[in-house]
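Every protein chain but one is kept in place in this view of the complex.
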Amino acid sequence: MTRSQAALAVAILLLAGMFAALDPDFATLANLSTLANQTTVLAVLAVGSTFAIISRNIDIAPASVMTLAAVVVAMLLHATGSIAAALVAGAAVTLAIYLLHGLLIARLGLDPLIVTLAAWIWARGLAVSLTDATTLPIRSAFVQALDAPAVFGLTPAVGVVVAVYVAGWVVLNRTRLGIYTRALGEDERALAARGLSPAAWKVAVFAAMGVTTSIAALLMIARLAAAAPTAGFGLELDAIVAVIIGGTSFKGGSGRLGNTVAGVVFIAVLDNGLSALQLGDAEFELLKGAGILAALLLDAANRRRGQKSRV
Amino acid sequence: MIGRRLAGASVLLVTLLMFLVFALTTDRFASTGNVLNLAKQMSIIGVLGTGMTFVVLGGGIDLSVGSVVLFAGAIAGALLTEGFGAAPAMLAALAGGALVGAANGLLIERLRISPVIVTLGTMVAVRGLGLVLLQRYSSWIDVSDPVFDALGVGSIAGVPASAAVMLVLGLAGALLLRFTRFGRELYAIGTNAAAARLCGVDVAGVRVATYVLSGAIAAVAGLLSVVRTGVVSPSIGVGLEFSAISVVVLGGARLSGGVGRIERTLLGTAILVMVLNYLTIHGVPGTWQTTVTGGLILAAVLTDRLLRRSPA
Partner (left out) sequence: MRGVSKRFGAVAALSDVDLIVRRGEVHSIVGQNGAGKSTLMHILAGVHQADAGRVLLGGREVRIGGTAQALALGIVTVYQELSLLPNLTVAENVLLGREPTRGPLLRRSTMQARARAILESVGVGEIPVDAEVGTLPLAQRQLVEIARALSSDPGLLVLDEPTAALGREDAERLFGIVALLKARGVSTIFISHRFAEVLQHCDRATILRNGRLVETLDLAGVSEADLTVRMIGESAEAFYATAEHATPRRDVALQAHGLRLAGRLRGVDLTLHRGEIVGLTGLLGAGQNEVARIVAGDLAADAGDVVCGGRRVGVGPRAAIEAGICLLTEDRRAEGLFLDLPVADNIALPSLRRLRWGPVLDLAAQRRAVAGVMRRLDIRAASAGAPVRSLSGGNQQKAILGRWLLRDPAVLVMIEPTRGVDVGAKAELYRTFEALAREGRAILMVSSDVPELLGVADRILVFAAGEVRESVARGEADEDALNLAIQKPAA
């Protein structure tokens, strides 16, 4: 375990300890399983963010695209009555958007921040416009089943999360896409020199991110049993922060999903603990922001100690 | 080369063309009342865009400005309610914004954390701070102060006061960029930070300064927001950081730094406001405004890329 991983583990334990002390209900099985159930969407988004950051592409769109996908699902379910068709449509919309991003960024060389920023704005905007800012219920047995507590109070959604992480790990460590994701983050010219197309593989990375975002959308629908155009605000931030706090460098080229897990746990504990304290919105945001900044500081301090410094 | 010149001049051309087309196709568009309205709507975003231009020129980004708007507004509102005059209230607000900017700058430069992440974090934390402060006054402050009121309705030579503030600030910023060492160093840093450092430029110092400027200028926007509505409410400033980035991009600046001008950011602001105004006049519901804004940004970068067509 590296020093920064150890530091993060300590931070999580301290945080958990603090909350447990402040709130006797914190450390119960019921609360912990609720915590797990609540974190499913973030956890899956974080997988996508991991791929993004390793390949040196930033993506701040997933939460907005997810919301739009949910709206599409709700609308199609209402129109056709088939949850399968609706889910497929939602996934298709998500993938289409991500492929579009991939093409704009890889083929045209646009800045990923700007493209995903635009999507952050227009995707949510579209979701709000299509629903007139109201929440659309999604009634389906399949969706309900995903959110029904089963083992130890954990829902099948948690199982989906585990599956996504396993799949993500396999892709990152046992497939060509994994190697090329890291290569893209380091120096895409090396790929070109080997006769590979950096643009094509970048699009592949975006496709992977599209898959994780679709699954996240599904889990969000399960959680809310609805499409809420204003939900998930800020989750993309949490996802990125989880990856960074976990220890993956923003500069790209390397990274582990294991780190992301730690980061997600940190944010989940922070969120859960703070809400249990029954703070007002204001204090919640303040403390959460402070918590995140503190973790970033810790991580940065640890990184510096291992580096040769340029003056 | 010609492509780049065209890209620069194109912002002005697009703005003028847009105004002409809108004015010719819509009755009310070019009326004095509407133009004044446009000017007022531009002021807050234009001010934010000015501050953001500094940060973007240095290769950074500041996502906390919307929260600073709230924070600064809350500070001013609080001081006014406690009986202090307009001047101390405004100064305190400015100081608050500058402090946030300094915090951003130091975290980014000292700890070498990406600006996106740091300012996302301060965005959350500072909004929280502002809301906490506001809560002490039941989350709603009615501002009644002669100076603020005057700024709200007054105008200088026919130009609404808030728009005048935007123009003055914009002019000052543009002069700063063109005619001072700071400005030249900033462009150098945005173009090639490594080379700038080797030329003896205090890269970190200049970048921190851009964040302080951004924070202080965002505070001005916060004051303008209070001036315009007469209240400080928990929802002011929400999402404004993205409008600010939008107008900077619309003005042709590059997010990687080194390219951009305040004059063009203000033109970008005009474009955004005109488009939204046009849609409103034609009855397009407000919820579509965000969609259109996002689409505009994409269109702007695409055009810029296609016009320039040069390797990054």
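All chains are identified by letter, namely A and B, in their written order; residue positions are counted from 1 within each chain.
Rule of thumb we're sticking to: contacts are C-beta pairs under 8 Å (C-beta built on N, C-alpha and C of every residue); 3 or more make two chains touch, one makes a residue touch a chain.
Predicted model, so just to flag it, every value in this text is computed and none were measured.
Set against the missing chain, the residues B:V201, B:V220, B:A270 or B:V301 yield one that touches it, B:V201.
Taking the complete complex into account, B:N192 is the one of B:T81, B:N192 or B:T303 that touches the chain left out.
Mapped onto chain A, contacts with the missing chain fall at residues 170, 174-176, 179, 182-183, 186-187, 189-197, 253-254, 308-311.
Touch with the hidden chain on the side of chain B covers residues 1, 179-181, 184-185, 187-188, 191-192, 194-202, 258-259.
Following the convention adopted for this analysis, only the chains that are shown with their structure count from here on.
Annotation: 29 Å between the Cα-based centres of chain A and chain B.
Interface residues of chain A facing chain B in the complex, by the touch rule stated above, are 58, 60, 104, 108-111, 113-115, 117-126, 128-129, 132-133, 234, 237, 240-241, 244, 250, 280-290, 292-293, 296-297, 300-301, 303-304.
Residue ranges of chain B in contact with chain A, taken from their complex: 61, 107, 111-114, 116-118, 120-132, 134-135, 242, 245-246, 249, 254-256, 285, 287-295, 297-298, 301-302, 305, 312.
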